[in-house]
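Here the complex is missing one protein chain, while the rest keep their positions.
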């Protein structure tokens, strides 16, 4: 899983039937300090996330289909949690 | 899923039988602002997408084969929707 | 597997039921010399790792679910070992 | 799938039995304009590709094993087509 922030939504009239009626959110992966990191992906929402929320982003096909109870869904990214806060060590640990 | 734009097509006479008769589109992943991001991939079209269309690109083998109803297809990338528009928050949300 | 360092933890009240009661750790992939490399991920702990520990990070859905004995868990990253030390060749080998 | 160019071959006397007797080609992913992009991978040839050929490169384990009719093969990359040409839009489409 990765940390991400919901930045918008995607509207697509023509799409695969498994995607009909599902809300597609545009999410931006972020690091623990809130900075953008990596490319935006389009995810299905499972926790009523809204724009601006920090979320737990799961990127894996098998898990995603199981969560949605839809075995053949062409889906790979799902939002599985809303993050309250991230606790970080005060200093980078010495290695 | 990722946002992508169809930029062309690929012609291959010699290819695996599972690819015979399928249209191979060259797609460029893009960010929500329309900028290129990441490497181009070759995808199978399932929604009659054309050059210039913004599309939903699915990159995962199991889903792709299920969509095509062809269990052994050597296929990993499929276009599963045509994007009408992307709604973005006016400002990056504070974190 | 990759080498990583535990840098913190993530608190999420609203989350998928499969994640209830599980400790979510924020980990930073590192190279053998201890330098950060690549993006942070959120992993489930299976070896009582703590902040500052160097760990073995497994990133794959099927394995992760098997380790947790929870077939439908929306989980992809698991900490499967605590690293005592890394032995490196004195010089890069000639190729 | 990705576009790639065959740049050489790999000789390995000691290898897993599933790889015995298979030709291992070194391929360089390229973009539609012929420029190198990303890291070289080692692939199994299924279409009699030769050095210099532009090819369709499939990178996914399940598909690869099905194409080779060898269920347990430790194989992830297979060449599944030889590219005749790539047709690109004259201009990047406006978004």
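To keep things simple, chains are lettered A, B, C and D as they appear, and every chain counts its residues starting from 1.
One rule holds for everything that comes next: a contact is a pair of C-beta atoms (placed from the backbone, for glycine too) under 8 Å apart; a residue touches a chain by one contact, two chains touch by 3 or more.
What you see is a predicted model, and the numbers here were worked out from it, not measured in a lab.
The chain not shown here makes contact, within the complete complex, with C, D. For chain C, the residues touching the absent chain in the complete assembly are 1-3, 29, 31-32, 37-38, 46-48, 56, 58-64, 66-67, 78, 80-89, 92-95. As for the chain not pictured, it touches chain D at residues 5-16, 19, 24, 26, 30, 34, 39-43, 51-54, 61-62, 65, 71-77.
Here is the rule we use: only the chains that are shown with their structure count from here on.
Chain A and chain C have Cα centroids separated by 19 Å.
With each centre defined as the average position of its C-alpha atoms, the distance from chain A to chain D rounds to 31 Å.
Residue positions 61-62 of chain B each touch two or more of the other chains.
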